[in-house]
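Missing here is one protein chain; the remaining ones are kept as they sit in the complex.
Chain nomenclature is as follows: A, B, C, D and E, assigned in order of appearance, with residue numbering initiated at 1 for each chain independently.
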Amino acid sequence: MSTVTIVEEQHATGDVRSIYEEIRNTMKLPFVPNLFKVMAHNPAYLRASWERVKAIMGQGVLDRRTKEMVAVAVSAANGCDYCVSAHTAALKSMGCGDAEIIELMAVVDLFSGFNKLLEGLLVASDIGVAARR
Amino acid sequence: MSTVTIVEEQHATGDVRSIYEEIRNTMKLPFVPNLFKVMAHNPAYLRASWERVKAIMGQGVLDRRTKEMVAVAVSAANGCDYCVSAHTAALKSMGCGDAEIIELMAVVDLFSGFNKLLEGLLVASDIGVAARR
Amino acid sequence: MSTVTIVEEQHATGDVRSIYEEIRNTMKLPFVPNLFKVMAHNPAYLRASWERVKAIMGQGVLDRRTKEMVAVAVSAANGCDYCVSAHTAALKSMGCGDAEIIELMAVVDLFSGFNKLLEGLLVASDIGVAARR
Amino acid sequence: MSTVTIVEEQHATGDVRSIYEEIRNTMKLPFVPNLFKVMAHNPAYLRASWERVKAIMGQGVLDRRTKEMVAVAVSAANGCDYCVSAHTAALKSMGCGDAEIIELMAVVDLFSGFNKLLEGLLVASDIGVAARR
Amino acid sequence: MSTVTIVEEQHATGDVRSIYEEIRNTMKLPFVPNLFKVMAHNPAYLRASWERVKAIMGQGVLDRRTKEMVAVAVSAANGCDYCVSAHTAALKSMGCGDAEIIELMAVVDLFSGFNKLLEGLLVASDIGVAARR
Partner (left out) sequence: MSTVTIVEEQHATGDVRSIYEEIRNTMKLPFVPNLFKVMAHNPAYLRASWERVKAIMGQGVLDRRTKEMVAVAVSAANGCDYCVSAHTAALKSMGCGDAEIIELMAVVDLFSGFNKLLEGLLVASDIGVAARR
């Protein structure tokens, strides 16, 4: 379900069709995820978003496993079931077990608590890059 | 500044005093961060929180650098200047440069956008652990 | 489902009954949405909320379509399925198609990403109303 | 500073002027808070918002102190310095000391952490009103 | 459902087993909530979290009912169905009825709106602890 229709693979033509094919090949999936199929109503948006996924998640100075952990952590903080599910699966496919996922989430738990505590007390930065001691 | 007073190190006694000393030693800091100095109005809360910091951020199945990256990413998503500042400094002290920090934040940017897009369209999970295809 | 009972239309009396009728008439609905039926346990809260809905969403300097777009965008950012569903339907009833809704959500995606990036790097404002260049 | 001008008290006329006076009297303040002075560009919005403040924060089934605690806790969770500052001051004027404020914030810390942990693991409700055990 | 397995009560051994028993006894529940059963993959995290729950939610300067109200309010602001469900049930078991829960949520509604309004206009604090009038 979604509030808009999705552009099904069999109905994709032109640029959308070729991006869909590239997504399936790059992500090694037998289907195109809904995330991209809703974007396809606006091919320029789909194209620019897919290019950006490749630029950010592709080869870089951080390894892919770290990036997938950050993806799950951020999606937990922002409350997105879809991305939590997709990127936890990605972590598992890289050999991450329950112990690693729980330790990752313990860090999310710890700092989400401290984040709100510090906001609720208006505590000034006294440590780190922006410290004003 | 903070909405409550902080329990200064020279005024700390008993359990608070010994936790303060442990914090300075463990974190290798010349002072106790405000985060803990506000908690000290409730020594049981300070004690339990510090024990939990050690349990989560100490030795485990994930390396400390990955945990610090997750700390910064989560604090960015939750909007906490204090923790962003403190844990970016921790990353830098481990040798992380601007290129790594920007790549980390690019992942936060990418998924924060997708998180809200998927919510705004009520897109059903079709990939990963919770997929309902 | 909800954690409290809802005040059903057939059980509404007095002020709640007349507000319910006004809601159905103004919103041109055959029933009163659950949003208002939970509020009805506190008639003063229901009354004040409904008056405020009319003051904000009624005639003003912005057109209704723009306001409905903002309603969907804000509800996406805040993570509220109920309001996303209700106000996307409102947009569709005004003739908005999938292309418009996707473009609206692309803007939500773009800025939600940038919002968290800027927070995660503590970037100072250098442009606009609050610039400190 | 704010992105819009504020309607100063000496420039307020008609309905805005009388609401301003009511705000000062009800809140026992020598000035009208900026929150209301920005709203005054739209007198209907100001009127409806002020009426709603009175309906929600006035006499009811919960005592005022509990409501002020909830106001601070929610503002911490949502990240609003203005409301944290204003309602912590309200708590202090009711005799709340640092120990109470820290205990309040400890609860915010605890649950903000658990909230994100549960989201990040997609844990199903098994306890309470919506349990699906 | 959850993205990780849960450590079932019949499979718990050693420290996890004794914490589980303490949780059931303290919370007066016939089973251990999933919140703790996912944590059990990391016994040190489970132990430290449970100790912290007791330190924060146990006897202190605020009464338990106020703390449960804050738990529900914060979980609403952070968007956590699990905690909203669990702690609304706790409130009901203490005699809280629909009228109290709606009044509690009206405060959440009021300040969540004002929180975002003040952010969206960058209104400076002019009242309370951090006022800069």
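Here is the rule we go by: a residue touches a chain if its C-beta (ideal position, glycine included) is under 8 Å from a C-beta of that chain, and two chains touch if they have at least 3 such contacts.
Please read all numbers here as calculations on a predicted model, not as lab measurements.
Visitor: For the chain omitted from this view, which of the shown chains does it touch?
Guide: Missing chain, whole complex, touching shown chains: A, B, C, D, E.
Visitor: Touching the hidden chain in the complete assembly: which of A:34, A:49 or A:112 does that?
Guide: If we include the chain that is not displayed, A:49 is the one touching it.
Visitor: Residues of chain E in contact with the chain that isn't shown?
Guide: For chain E, the residues touching the absent chain are 72-73, 75-77, 79, 81, 84-85, 101-102, 104-106, 108-110, 112-117, 119-122.
Visitor: For chain D, which residues touch the unseen chain?
Guide: 3-5, 38-39, 41-42, 45, 49, 74, 78-79, 129-130
Visitor: Which residues does chain C use to touch the chain missing from this display?
Guide: These residues touch the chain not displayed: 1-4, 29, 31, 33-35, 38, 52-53, 56-57, 60-62, 66-67, 69-71, 73-90, 92, 99-100, 103-104, 106-112, 114-131, 133.
Basically, only the chains that are shown with their structure count from here on.
Visitor: When the C-alpha atoms of chain A and chain D are each averaged to a single point, how far apart are the two points in Å?
Guide: Their C-alpha centroids are separated by 33 Å.
Visitor: Would you kindly tell me how far, in whole Å, the mean C-alpha position of chain C lies from that of chain A?
Guide: Each chain's C-alpha centroid was found; their separation is 26 Å.
Visitor: Can you give the whole-Å distance between the Cα centres of chain B and chain E?
Guide: Chain centres of chain B and chain E, defined by C-alpha means, are spaced 19 Å apart.
Visitor: Taking each residue of chain B in turn, which ones touch at least two of the other chains?
Guide: Answer for chain B, listing residues that touch two or more other chains: 1, 3-4, 38, 42, 45, 49, 52, 56, 60, 73-79, 81, 84-85, 104, 106, 108-112, 114-117, 119-122, 129-130.
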